[in-house]
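For this depiction, one protein chain was excluded, whereas all remaining protein chains were kept in their positions.
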Amino acid sequence: MSTIDGPTPLPGAKASQAAADRQASGNIPGGSADAVRKSGWFGRWSEKWRAMPRQKQWLYLIVIVVIAYLLPVINPPILSTEPGNDFPLALFSMAVYALAAVGLNIVIGYAGLLDLGYIAFFAVGSYTAAMLTSPDSPFFKIPYLWTIPLAILVALCVGVILGIPTLRLRGDYLAIVTLGFGEIIRILATLIPAMKGQVGFQNVGRPPGMGPDGIPIFANSNGTPWYWLALTILIIVLFLAGNLERSRVGRSWIAIREDEDAAETMGVPTFKYKVWAFAMGAGVGGMAGALFAGQVGFVNNQKFDVVTSIMFVAAVVLGGTGNKVGAVLGGAVVAYIPLRFTAIAEYKYLIFGLALVVIMIYRSQGLLPARQRLLAYGHIAYAKVRRTAPIAPAPVTEKEA
Amino acid sequence: MLSTVLTALPADSDWINFDVPSLMQNFWSATFDGLTFGAIYALVALGYTLVYGVLNLINFAHSEVFIMGCYAVFFTLSFLGFGPSAPNLGIGAIILNLLLALIAAIVASALTAFLVERLAYRPLRKRNAPRLVYLITAIGASFTIQYLIFLWRGPLPEPALTMFIPTPIFEVFGTIIDSQQIIIVVAAVIMMVVVDQFIRRSRTGRGIRAVAQDPDTATLMGVNKEKIIVTTFIIGGVLAGAAALFYVMKIPSGVQYNGGFILGIKAFAAAVLGGIGNVRGALLGGLLLGLIGNYGQILLGSSQWTDVVAFVVLVLVLLVRPEGILGTSLGRSKA
Amino acid sequence: MNRKKVMTTIATVATLGLLLGGCANQAAAPGASSAGAGGGLNLDVPVLTSIETPKDAVLPAGDGKATCPSTTTLAYIGAETGANAQLGINIFNGIQLAINEHNKSNPGCQVAFKKFDTEGDPTKATGPVTQATKEDDIIGVIGLPFSGESKATGNIFEQVKLVHITPAATNPGLTTNGWTTFFRGLGNDAVQGPAAATFMTKTLGAKNVYLVQDDSDYGIGLGATTTAALGTALIGSDKVTTGQKDFSATISKIMNSKADAVFYSGYFAEGAPFDQQLVAKGFKGAFVGPDGVKDDQFIKQAGDASANAFFTCPCIPGELIPSFASAYSALTNSQPGTYSIEGYDAATVMLAGIDKGNQDRAKLLDWVKNYDASGLSKHYKWDDKGELQAPAVYGYRVKDGKIVPIGAIG
Partner (left out) sequence: MGAHSEDVPVPEDFSAAEPGAVAVSEAVAEAAAPEREIDVAVGDALVEVKNLTIKFGGLVALDNVSFTIKRGEILGLIGPNGAGKTTCFNAMTGVYKPTSGQVMLEGHVLNGMKQHKITRAGLARTFQNIRLFGEMTALENVVVGLDARNKTSVIGALLRLPRHIREEKAAIERGMALLEFVGIAQDAGSLARNLSYGSQRRLEIARALATDPKLLCLDEPAAGFNPAEKEELMALIRTIRDDGYTVLLIEHDMKLVMGVTDRIVVLEFGKKIADDVPHVIREDPKVISAYLGEPEDDFA
């Protein structure tokens, strides 16, 4: 039993029923009316997006990215988390959460593996950075920036090590086992003396550079450069995730999510790709952890608990499972809400909980339910189809439903 | 990474060692304590297992169903004059009061379960939402309830109240077994047996199994699926309410806004260990998890090991038996 | 089905009856009377009813003639929510009291007070601390209460030379970071641990002490200094986890070890249920905890079991200073809690500086560095690392459901 019941192929009676339904709804399978009804103004918005010429899309993207970079400088009044929390630092937190959510989206959204212990990889990344840069650690030291690729690598390996035994399990069994592993990693940080438990590691390294006032550019109180670093990494990761999505790898993941047995029968080495998904997600999580460790400058075992892990899952689903842009949005929102509402500190988690329930009830597909595109050159083919088949009433291709 | 950490460790690398003499010395007390707590796990685990059986849903808000029961116990007993000191009452009066608390807890938990189902899950079922979405609303509902309690009662646990002083009843292998342990284990096992029989024999129980096996066919055969789902949530709530009474009995200061969360996770692990969807599996899983945790922490020398040992065993069991120890599901269990 | 339920209920009731029958015949609850229960232990330590406040104690009110810009702000940074919120609430109420008293008598100098919430979590602390350091009006900070968050953020204060006095963080390592802006308003664990050991072995006369520590920075640090000071009196030790509720395995080890005193190095959230379960299992000895356990919440959550509890604390019993206690309860409708008076005194140090014209960060830092005067609780003079020069550790015990002081113990 897979945890993500993708809309299954429709056998027997259900199929004809569904077909009849479709006829009733105007006989436009996956037609625009259908889509708009299901996804509201976001859907309309994303439809417009698809209809735009590529140059225009790029233009918009560049504007969005520039605005994203300028956010800490603009510090927009209503959006800002001040006076409770420093806004650039809040943005950094949001970017880190978004990064983690993009990584987890590979595991949950693409491959359909419910991982409730994702925090383990975040923790591995944090500890990698801390133990190789903090003066509190007995290990050899390397410059902070080197710990980022290393954190990816270590987390990736841990992902493979944890994945090989656990990924034979399906669905909710996988969920509880990953949850367990998440806890185990945290507790081991308490139990293994070298990992220093709650005592933790102080003065975790930072990227080089000194400001004119003698304070390092990447001081842990200086959110803006950290945010820019995280945002840049986030954008690169989004590009790479897009590459994976529109390839054999992404297709295999989605196929596994949709129907693991059928995927195996179609020649997809499902186990191998599940491990890859796990490892890729872990790598991104590890990177997010290393960034986080660098900014906070202090790593101990307190942050890596089940609740944070579940927050990451919430971010992915909230944003729209399977949609990497949605994951960015989900991650940012999940990090933002508690930071924004510190003025009413006591209500922040209540607001968070209610928001999860309400959003999920009214937008079950998440905030951005756009479907992933799985072919690098799909638009060419689909365009050809559109040209040659003018009879079909405006076949809306490769769009969400 | 672990291995690098281990090999690169300086002299203090003896963080893991097996204290067998300590385990031998404390074996029986660890066993009885483990069974007591395991029985509580089992009762909560049943709630997870039943809901999972009919809806294939991890009801993350079940821990809050449980904690509402704890609050009901606390308020009822406070109202009845219980406090930090052992009550100066006769046996009959104590039993009566505890029964009242039990009823209150059952009502509170069942009501919470009902409301969670009604407000968080039913709207999703109507919309045919993907299953992951249920998980997130469950988490959202869990947070909401927790922080409603937080706003109402504050961050701290409620003051302790003593129901009765546990008295030694008899001694086995040099270890005293007290009245509290016996009450909890015996009552929990009786309840589980009742539920098991109820699922197997009653009409509603058959309905539950039918829905668990195949919701569509069950509906075609005239089973009212919605009603069955609500009933299942309520049964889970009733058991969580009972568990709440025993939990507060054992840990008087456990009544706290987030007090159910970790216990909920352990109970869910117990359900999976025994074979999720399987009523007897929940009992077995709960008791085993209680025992394993206790043995593990004594063997390894600190209670910080409890969860590590419990989860490692869970993983190992699942690797050998991917469906849990008693791996048949609720639907397929024999009538 | 109904019949079955009824039958089960009857069966359950019958069982309950049987078992409770056994308990009703038993004598009074163990631990209900603490005196002499521990066989050879001297548990009846006399209670202190008043302490002497320094005659020359500086009070926040000052001389009433101070003037300062209306933007002058002091801040509290620390837990307002989260598991350890109560400690934070105790502290900022103390600060609020000091500032209220100051502003009332100094119409020309109205100092503003701001609070920032860290939840006591080191990873959440950088945001609020950075925000506070960016607000130029904030010239002095009281906080952060916990060692972990202090460790994570000390360098941010250092970068902008913003003075902060912690009213509660006791980890000895905090003053070894070379920070010039960090001051500790109480004795650290290196002072408390030995004092606790002496208290147990000498005052209580314990021969076999079992030490249980949690996994917190605080618990581990204090556990280490106490272990060292106990020497051969220590017969065993165990570790527990933050958030743990069931201590049965640890307790069975303690019972088998025949310990006559248990030292719990951690916080009340775990300490209270631990003591409660310990006594419920028939433990007759003394339960000793440090300042993290000393809280009214401990008594509430441990119930009657708390009758066997003693505490050590580098904090001064604020409730024994009548003027402070009454003013505090007028403000908050509750008695002063642990560290209320430390918060009050720390605020007083800074307010006195402001009154003397030290109204920017650099001057206020200098003021605190060279401070040498008595507060309501003790004498405040820091060494070059930011440690108090003459800290005191007090002993407390539970008597009739209240925490009462039993005098200085080291």
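The letters A, B and C name the chains in turn, as written, and every chain counts its residues from 1.
Just so we're on the same page, a residue touches a chain if its C-beta (ideal position, glycine included) is under 8 Å from a C-beta of that chain, and two chains touch if they have at least 3 such contacts.
Bear in mind that the values here come from a model prediction, so they are computed numbers and not experimental data.
Engineer: With touch defined as in the header, list the contact partners of the absent chain among those displayed.
Structural biologist: Counting the whole assembly, the omitted chain is in touch with A.
Engineer: Would you indicate which residue among A:I254, A:M311 or A:L329 is in contact with the undisplayed chain?
Structural biologist: The single option touching the absent chain is A:I254.
Engineer: Touching the left-out chain: which of A:A68, A:V268 or A:L368?
Structural biologist: A:V268
Engineer: Just name the one of A:W276, A:F298 or A:F312 that touches the chain not displayed here.
Structural biologist: A:W276
Engineer: Hey, which subunit A residues sit against the chain that's not shown?
Structural biologist: 6-13, 15-16, 19-20, 22-23, 27, 29-30, 240, 243-244, 246-252, 254-255, 257-259, 261-270, 276, 280, 322, 371, 374-378, 380-382, 384-386, 388-389, 391-392, 395-398, 401
The rule we apply is simple: only the chains that are shown with their structure count from here on.
Engineer: Where are there more C-beta contacts: B-C or A-C?
Structural biologist: B-C
Engineer: Compared with subunit C, which chain's mean CA position is the farthest off?
Structural biologist: For subunit C, the chain whose C-alpha mean is farthest off is A.
Engineer: Would you mind checking which chain's mean C-alpha position lies nearest the centre of all protein C-alpha atoms?
Structural biologist: Of the chains present, the most centrally placed is B.
Engineer: Could you put a whole-Å number on the gap between the CA centroids of subunit B and subunit C?
Structural biologist: Centres of subunit B and subunit C (C-alpha means) sit 34 Å apart.
Engineer: Could you tell me the distance, in whole angstrom, between the mean C-alpha positions of subunit A and subunit C?
Structural biologist: Averaging C-alpha atoms per chain gives centres 41 Å apart.
Engineer: Which subunit B residues sit where two or more other chains touch them?
Structural biologist: 302, 304
Engineer: If you look at subunit A, which of its residues touch at least two other chains?
Structural biologist: Within subunit A, the residues that touch at least two other chains are 187, 190, 346.
Engineer: What does subunit C use to touch subunit B in their complex?
Structural biologist: Touching subunit B: residues 1, 4-5, 8-9, 11-13, 15-17, 19-26, 29-30, 32, 81-83, 85-86, 215, 238-241, 243-250, 252-253, 255-256, 269, 272-273, 276-277, 280, 282, 297, 299-306, 401 of subunit C.
Engineer: In the complex, go through subunit B and note every residue touching subunit A.
Structural biologist: On the subunit B side, the touching residues are 1-2, 5-6, 8-10, 12-13, 15-16, 52, 56, 58, 60, 119-120, 123-124, 127, 129-133, 135-137, 139-148, 150-151, 261, 265, 268-269, 272, 276, 302, 304-305, 307-308, 310-312, 314-315, 318-319, 322-324.
Engineer: Considering the complex alone, what residue numbers of subunit A touch subunit B?
Structural biologist: Where subunit A meets subunit B, its residues are 1, 3-6, 108, 114, 124, 127-128, 131, 138-139, 154, 157-158, 165-166, 168-170, 172-173, 175-177, 179-181, 183-184, 187-188, 190-195, 306-307, 310, 313-314, 317-318, 321, 346-347, 349-350, 352-357, 360-361, 364-365.
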